[in-house]
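Here the complex is missing a single protein chain, while all its other protein chains stay put.
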């Protein structure tokens, strides 16, 4: 039966946390809730027009979903590789879950803002009233983004710290180092966005978000994120 | 203890994913949420009349429940048979979960529409105001239905692609081929409904849904869905 | 490590479903939701008076909680004893979950009704306006209660049907028979309440609920429910 549940991942990383632990289960309940909170605030449509509004939510909902699944995938990969359950892992993981739950509603707000420009009929009641709010928004989200990737980085760093006790071999140490560089670089992009948003004119602060594109360039240079 | 948790299913398919994995657990949280979202939007009744309204929701709620359980059963069967956790499986599974969460509220709208004709006291505020909306509704749902079965098909196809690595034997290959044909045919029914709804007069577009009956005919011809 | 996770229960029943399966996990998400739906409809209190209203909900909430935990315990015991995952088990289990989710809001309504007589300040807006509604209420709940215990009975009966394949020994067959008689008798109490409620004057129909006390008498005669 070890055909597919092989104890060694495709990349050669031996899986130390193959079985589902309580931390995995607890985290998945929280991730599942985060996804549902994005939908759950929508009312059940009662008329065709309300239904159409729900369907127009497709784009922001799918972007949030994609972002959360990327975070989940990093989380999943870490716990499968290390299978750690020490106190440091529990505390960092709790901080990660807290950040995800705390940002899920504001995140939806942001993506609705970004995508509302495609649906011109909604623009009359614009949710932003002052220019400085663009700057504050951008900084808030950039810091949330940074926090999530910082915690993912810290999880891996906590595993790396115990590399001798975990008997990581040469290949595994290389992979963990790569993962840490990736996560750290992604977190730094968030910091860069926040700094640039503070420096440029407030009404253009959201343009700093284009710096997130750096992540894509980074990934292209260092090889694909998932396929390594 | 291997009496009932036998590693070989009743149909002779060896179960490669007997244990619960994190992908299973995460998916079940989302499926459980989808079921609850159907109920959760209902307010706790405060008077007898409101209670009666909740009880009248029995029929649409049970149809949604039945549909979701059918999808869950397909999902359950796939992961027990293949036990795959590669990136393609995770991505297709995420797309499936997204579609389920996204369609759960609109689905409830549809079934309420279908069944509201039995409760004449509600008909005065009909949720549909123009004939073209019937067409748009039918096409939207037919495509959602198609997407769900397409993703279930893709999951199995991804398993089929790895049939040599998974060491599927002759019987297992036969069963997977049968499953793929079934899921593919069901997805095609959704496409057929969408096409017919585009061609006929808009006010009769919902009649295209009777084409879903083709699935029943198909199942009768190729043998029972569950019992094979 | 088999010290406490012994493969044989205290009553001598060998546990065939010791490990957590996906059906267990999925059912627990639904049970957890049912519990939460009872709380979730309450708004977060904003003033001291609203807080007091929430605290007054203690009694109905705890009765609902107790009832759901009893059903969960029966469910838990069945799956640990039999570890069955055949289609009949999945279908009966789905029907049980559906009934639990469907009745959770109406259940809360009922217990609020029962307990509201202790809080005289709420009685001015009585939720019942006609005498026949008492009858209809009682019949509706008695049937829901019957359905839940009928499905629990059917789960055990489906296990009993496969007693030879599962290699149940003499003691185990005795225990399953006892469980089936218990669950069947409890379901019959629900039917008795419904019938009596149909026969007596509508305004006294809720008095038929005292017949649920028969369950207590039955348990006392046949030995304790949990301790056997």
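Order as written gives the chain letters A, B and C; numbering starts at 1 within each chain.
In the analysis below, a contact is a pair of C-beta atoms (placed from the backbone, for glycine too) under 8 Å apart; a residue touches a chain by one contact, two chains touch by 3 or more.
Everything numeric in this text was worked out from a predicted model, so none of it was measured.
Taking the complete complex into account, A:37 is the one of A:37, A:55 or A:73 that touches the chain left out. Here one chain is not drawn; of A:104, A:174 or A:192, the residue touching it is A:104. Listed here are the chain C residues that touch the chain not shown: 1, 3-5, 10, 19-20, 24-25, 28-29, 31-33, 35-36, 39-40, 42-48, 51, 54-55, 58, 61-62, 65, 69, 72-73, 76, 79-80, 226-227.
Against the chain not shown here, chain A presents residues 7, 16-22, 25-26, 29-30, 33, 37, 40-41, 82-87, 90, 94, 97-98, 101-102, 104-106, 108-109, 127-130, 133, 136-137, 140, 165-167.
By definition in this document, only the chains that are shown with their structure count from here on.
Remark: chain B and chain C have CA centroids separated by 28 Å (rounded to whole angstrom).
Shared interface positions of chain B, defined as residues touching 2 or more other chains, are 19-20, 25, 29, 32-33, 40.
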